[in-house]
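There's a structure below that I have some questions on.
The complex appears here minus one protein chain, its other protein chains still in place.
Right after this comes subunit A.
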């Protein structure tokens, strides 16, 4: 039977092709900027996890006799701040706060925003209007102002920072997801699934959401960068994590009073924010290109 042989051959070439097919990771690595971003993010995560091993001093031990030292003086890699705390160690520990807030707040916003967005887009009608007008209301506040308001209401603390930035992230996700769902729900395979008697829940979570995932992932990546900046901004304004805990924003805030005496404090904490946010954005750009089939060259 030649047709069966031909079919067998097709199956075989398919399997070969699958092996050769460029994985998402490879596509990402090909993009140099994205690769750079990925490496920095990777290093950052390592730093955050192994902070106690990497830090050269305790980040919170004060020694006023050694305040405001310059770079490399007396074994302090990046000098000390106005209380004599090691800036390098504080920045190392600060990466934990930035990452935790960045990721947790975005997860919070993504989960709630996606659920709202998917409900609005999938069911449409009045539910859509109610949810989206509420989201528009939230959108009308400038992002940072909304976070500040929420922080004032909730009070300081790491969890509250996460909740505040998370809530500020909700409308963005709701909008992105709704837009995506509106497109996907018209696909023929959704109609097929309906014609097979599937429930709404099954259609939403098994068919609509997985097919809307790519833009959500990209938007989430970019949002992590935004959330890190927001955390820094809140800490800078004194609304973030409690003072002794090192955060890039609070180091920057302390540093702004000593810009002339010791610019290291502000410079290095600011640089950390800059590099981190830049890397995440570069990575996010690369991810979008890699995930978007229309960008295939």
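To be clear about the criterion, contacts are C-beta pairs under 8 Å (C-beta built on N, C-alpha and C of every residue); 3 or more make two chains touch, one makes a residue touch a chain; residues count from 1.
Operating definition for what follows: contacts and distances are computed from a predicted model.
Chosen from "ABC transporter ATP-binding protein", "MxaD protein", "Cytochrome c biogenesis protein CcsA" or "Lipoprotein", the protein name that UniProt gives for the omitted chain reads "ABC transporter ATP-binding protein". Among A:57, A:90, A:175 or A:207, only A:207 touches the chain that is left out of the view.
Taking the whole complex into account, subunit A touches the unshown chain at residues 4, 7-8, 11, 14-15, 18, 125, 187-189, 191-199, 202, 206-207, 210-211.
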